[in-house]
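Every protein chain except one is present and positioned as in the full complex.
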Amino acid sequence: MKRTGIFVCHCGINIAGTVDVKKVAKELSKHKGVVHAEDYVYVCSDPGQNIIINAIKEKKLDSVVVACCSPTLHETTFRNTSKSAGLNAFQCEIANIREQCSWVHKDMEKATDKAIRITKSTVQRVRRNESLEPISVPVTRKAMVIGGGIAGIQSALDLANTGFEVILVERAPSIGGHMIQLSETFPTLDCSQCILTPKMVEVSKHPKIKLMTYSEVQDISGYVGNFKVKILKKPTYVDPDKCTLCDECTKVCPVVVPNEFDLGLTGRRAIYIPFPQAIPATFTLDIKSCPGLLPIACGKCADVCEPDAIDYDMKPEIVEEEVGAIIVATGYDLYEKELLTEYGYGKYPDVLDGLQFERLLSASGPTMGKILRPSDHKVPKEVVFIQCAGSRDPELHCAYCSKICCMYTAKHAMLYKHHVHDGQAYVFYIDIRSGGKDYEEFVQRAVENDGVLYLRGKVSKIFEDNGKIKVWGVDTLTGKDIEIDADMVVLATATRPSKGADELAKKLKIAMDKDGFLAEAHPKLRPVESVTSGMFLAGAAQAPKDIPEAVAQASGAAAKAISILSQDRLYHAPTVAKVNINLCTGCGMCVQVCPYDALSLKDGKAEVNEVLCEGCGTCSATCLRAAIQVKNMTPLQVNEMIKASLGG
Amino acid sequence: MVNLEELKKEASQILKEGKVKYIIGLQSSSNGLLPVPAFIKNPEDVEKLVWNPACVYNLTLFLRDEKRRKAKEKEPDEKPVGIIVKGCDSRAINVLLQEEFIKRDDVYILGISCENTGVLDEKKLAKKLKGKKAEKVEFGEKDDFVITTEDGKIKIAAQEVLSERCLECKAHFPVIYDVLIGEKTKRNIENPFKSLERIESLPPEERWKFWKEQIDKCIRCYACRSVCPMCYCDECVVDTISFVVTPDTPAEEKAQKIKWLEKSPVSSENFVYHFVRAIHLTGRCIDCGECERVCPLDIPIRFLNKKLEKEAKELFDYEAGFDPDQPSLVSSFKDEDPEDFIR
Partner (left out) sequence: MAEEFEPKIVAFLCKWCSSAGSDLAGVSRMEYPSNVIPITVMCSGSVSPLYIFSAFNKGADGVLVSGCHPGDCHYIKGNFYARRRIALVKKLLEYVGLEPQRFQMSWVSAAEGIKYTQVIKDFVQELKPLGPQKKLRRIQ
């Protein structure tokens, strides 16, 4: 029989206000195996912790239950306290009688009864706790960053500048992400390319960064500190070392397909460079649009390539790497055209999305920075901007706010006015969300200095009429119907997790939220960590974000990764699954359910890889023979807890 | 009609060729209508083999004994065991393969198709014979049984005396075999869960009364567990009677035995036992009906398993024992699994 000590915290009146803490201590002192029970006003205070330490020493306690606040708060505190008095940390458990009891009940008698049950149940658990030591594993001091947008670039640079090797994986032919497509950035109106390209160049020249563009993560195994990654390097059919960027190949290529970089506003050839400042600076032969290499259907690009850089025999390559930490920065895409039919998006050429308008504004864009509408290349005199196109619309589209649209719409309207002085910009909005340094001032500038007309309300219908785009809406502030004969409509379409992020999340075994964004480990306290240890999140892959936020999170993720990479060894919670060989029949059901591939069959019996196991216990509920259990939360313990919860 | 001679010929041949170490089959009993298991090693002994409508047993049960025996042997004979199975029994083999309890090479399967009949329900027959004693039961020419009583032979349509489970059977011919005896006849089962309707249609309180009365009767003799080919665990989680103690079993582990239920056979404890058994057989039970047949108190155990078999089919489109390569019911899921019961 164990010798358990009970410490009931008053938490001032937070607990003692509704729970009779003296009675809890008194009742518990009668409980089997309890040799010490007392209450104290703040057990987490220094004197409070000393009470625990003294009791452990004087009464020779071998286990401790602190009845206090949620274990998410002070479990670590009290485990360390117990440890400092010579106990094993895992001989200390928390009974949550505040969040789950005193704070939610008013009747003292009932709350006290419940607190007693909760505490007894915890005593029953701790009585069967094993002493455990954290599991230690070595660390591979190298990181992988997935996604080469601004977030991925920032994370990679921070890691590399700290001295760690980084593999930066990007699926497109160049890094740069969406930021490189932007014209100017709010609220300062810096040229986006001008501030991003120096970072891109730094990445390409950095001795610690291995850049893998046109590559995708194919498979991942292992665990924090020791991941094994397989990266698929797709063939570009162009040797970047030989390519001189002479551009002769595109002149002869017979294929024209929509140019992704200009969001279809221009075309590109099958062999192309995404944009002049692309990193790596080389051409890529897009095999999907090429007439074919098996057999070679055209071959013109190779014919004209003087340096002989084109290699039709290039094959996909699988590169295996070992890394200790992973940062996922897969970014966003705009809401699919097909899903947003009500605004004539995809139907009328002069209804554009925000990124297309960025290209029109961009000095390097299809119109060299002149605002011309796609249908007839005329300067649009009336432009309607529609916010929340697909956002904040739980019935039909996305329930969430895409966050960046208020600001970029203000910027669009402002820049439009800077280009077309006699034009009129209208903005339909629900609210203006301009929280951020200098953001509100920026929006006010658009309204006051540039005369952008903000209309609070939604657009009901958009249709083409006599060369104009008719926009019907309502101004809910005046209650008036609005009809605008627009030359162009720009939709602030919702941002979504980038295509393929869901598949990647499955490969990485990191969770997604209901909207498909990657889920953080805790919404407030662990916003850059994924639920899988050793994997971190940066940028718009986690939630819609603007550039400074993406950069801040990227640096945060890098710091988190560094905190792993800078260790000699890592420690892992030892509350992992354990197999009873005598009972195991080797049916393999636990192996099938394990979310972490931590189980395998060896000589007809289940075997736990303790380093991979996260202790979720799904195996133990699946096993028909109780042959696998999670340490310190065994079925025996749960059964005892049930008994204590219902006892009396 | 099942050709017994063909069965004997196949059995004799595999023994002669040394393909199997022995054959698990059935032979006549000197006591009663039902045959008894036979373990045939010599080719000449195949003459003992019988096959008739009273061959109700699921012989795959003996694969468990075989496995345990083999585990103890120092130099085990790695040759397969021959085993005679009906369609339902063959599904049990698939489940055992799925759970890696046996390997395909461990068994040589002599499959027998029930064609348009099945096995006898002794109680139905007794009722039909009105007190006369059946001495022998054989398959007739046309989906009927030939019964020998003191008054001579009579023919009864099989449908009238078949086990209820045979009337709902989805595997009247073996789904896995090395040799098939008989035809893969076509059979139409309108509602494979028809027999459940009797209980399902009762109002909840009536249903409770029914089950309480049934489960009250249980004396926890564990015959249902002993006869079940799926209850192959060395130790049953709900009862530590067969707790495996090996020289290296630590005292601590012995002390860690969980008392999920009390030993006393009262309904509350019996319920825990039957619940656990039913849940542990979900997606594994292949409705051989043996548990119910051997129950000395006539508890309709099959209706517990059958109900969950029905739910597995309806909720998750899962059927046990047809595909040894599918993941088991509770170690798999589909994104679209129903959740209308969840708040």
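The letters A and B name the chains in turn, as written, and every chain counts its residues from 1.
Here, contacts are C-beta pairs under 8 Å (C-beta built on N, C-alpha and C of every residue); 3 or more make two chains touch, one makes a residue touch a chain.
Predicted model only: the values in this text are computed from it and were never measured.
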Exercise for review: Looking beyond the chains shown, say which of B:116, B:148, B:195 or B:267 touches the absent one.
Suggested key: B:267
Point to revise | Contact partner of the left-out chain, one of B:41, B:187, B:207 or B:263 | key: B:207
Point to revise | Hidden partner chain, touching residue among A:77, A:364, A:600 or A:618 | key: A:618
Point to revise | On chain A, residues whose C-beta touches the chain left out of the figure | key: 70-72, 96, 98-101, 103-107, 110-111, 113-114, 117-118, 121, 509, 511-514, 519, 522-523, 531, 593, 595-596, 614-618, 620-622, 630, 633, 635, 638-639, 641-643, 645-646
Check your understanding: Which residues does chain B use to touch the chain missing from this display?
Key -> 199-200, 204-212, 215, 237-238, 260-262, 266-269, 271-272, 275-276, 278-279, 282, 304, 307-308, 311-312, 315-316, 329-331, 333, 335, 337-339, 341-343
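As a working rule, only the chains that are shown with their structure count from here on.
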Revision key, fill the gap. CA centroids of chain A and chain B: separation to the nearest Å works out as 51
Study note, to complete from the structure: Residue positions on chain B within touch of chain A in the complex are 99-101, 232-235, 237, 244, 246, 249, 253, 256-260, 280, 327-328, 330-332
Review point. Within the complex, which stretch of chain A touches chain B?
Key: 128, 580, 582-583, 585-590, 592-593, 601, 604, 622, 624-626, 634-636, 639
